[in-house]
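One chain of protein is taken out of this complex; the other chains stay put.
Let's turn to chain A:
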Amino acid sequence: MKKIVKQVYIGAFALLTLTTFSGCEKFLDLKPTNALLADNAVYDAKTSRALVNAGYSNLKSYSIGSALTLAVLPGDNVFFAGSQSQNIELDNHAFTVTNSAIVGAYASSYALINVVNWAISEIPKVEDATFAEGEQNKLIGEAYFIRAFAYFNLVRSWGGVQLQLNPTTDLTSLGAISRSTEEQTYAQILSDLKSSEDLLPADDGQTRNKLQKAIVRAFRAKVLLYAKRFEEAETEATAVIQNPKYALLKPYNKFFVAPFLTSESVFELSATATNAGTSGSAWFPASGTPRGSYEFRPSNEIINLLNDPAKGGNRKSLIATRGTDVFVNLYHTVSPNINPAYVIRIADLHLIRAEARARKANPDYAGAIADLNLIKDRAEATLYPVGNTDKDAIVQSIWDERRLEFAFEADRWYDLVRTEQAEEVLGVSKNFWIFPIPQSDVLSDPDLNGTNNPGY
């Protein structure tokens, strides 16, 4: 009997040992089925295209979400009527270091930058005969533009930021990078735009939702305006305005009617049935069809301005009334929601040029008023008196025009800060003209030295 016991023991042990050291390791190696398992998955033309398309996709998400929220809620055209704290804080200019809208915008900007950093670093290394002529350069050029765009969003929201120009391969690759100045950040943006323009192929006659050289120039005009380099801004704006591909459309509401991508649009990020666009649900009233949450509401002031024929003209089509509720009707398609993000319209370039002409060292007031009046004329509003040379008055009326022209696009708050009107118009002291860096970054990134923007 003892013998049998011993044998059983030995047998059991042998079995256990066997399973442990031969089969186990293999048994425990499991791989996911729905994600690519790799440190670097960019190796051919298809994956290169897909990587850059991820950049576009993130850019679209940002533009229909964070960009709009951060630009309209702190502004004076829209007030927030819901209960979410982060939006109430934005509306009240009580920007907190943990505000999830601010934190989210900051994080998603850098997530976007990481995607295009991968593109900039890896696509040049890819060798694939199936790339079309110049396609590889085009993809890299697009990536450079998207990076510039993301840094522009960062610099106008948070001031000079850390310039992360290499892809994150692991956390130790982050390197020690401290914050750049605002000037350095703008310099990086302009340098990326230069790279982009150099790499992109010649423009075609119809594309408005993928990169074109003209888009780079239009965006550069805007960046230069923010950087207060008016002469160059005028040059860039003029180059785009002279491009026959773009035109101001009449009436005003033509640009936001499906199927969109009108000749008014310089850069538009399109939505499709499966990839939804700017949601109207925050803007629609709670009763009636289509139904929304009516959390983003037009302010009394903007309603009065838009309804004033002399000022708003036919831009009153931006708002509509249901019962007693006045609501914004710019993002109006539902089921499917294919409202695009209107990133740059030709109207913007006219107003950029108008402002640049009025504010440059040798002002061109007549040119400025001509551009301003093109916009007013298209909106069927009262024209600005020709021949006026009062710089302050002209500039102010250009700014006031921007408020109406881009009333519910991602512009107003940034404009008030850029033009230093925020204190006067909103009562926000200069300390709070840029958002706080997220508290989680201040704590987790030693290169921020534990400090936030002044005032936070």
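Assume contacts are C-beta pairs under 8 Å (C-beta built on N, C-alpha and C of every residue); 3 or more make two chains touch, one makes a residue touch a chain; residues count from 1.
Definition applied: contacts and distances are computed from a predicted model.
Considering only "TonB-dependent receptor", "NADH-quinone oxidoreductase subunit H", "Succinate dehydrogenase cytochrome b556 subunit" or "Oligopeptide transport system ATP-binding protein", the record for the omitted chain gives "TonB-dependent receptor", by its UniProt protein name.
Looking at A:36, A:202 or A:361, the residue that reaches the missing chain in the full complex is A:36.
Considering the whole complex, the residue from A:126, A:174 or A:393 that touches the absent chain is A:174.
Of the candidate positions A:130, A:206, A:274 or A:449, contact with the hidden chain is made by A:274. The set of chain A residues touching the chain not shown comprises 1, 4-5, 8-9, 12, 16, 19-20, 24-25, 27-39, 41-42, 46-47, 49-51, 53-54, 56-58, 60, 79-86, 88-89, 92-94, 96-98, 100, 106-107, 110-111, 113-115, 117-118, 162, 164, 167-171, 174, 177, 209-210, 269-270, 272-275, 285-287, 289-291, 293-295, 297-301, 303, 323-326, 334-336, 427-429, 438-441, 443-445, 447, 456.
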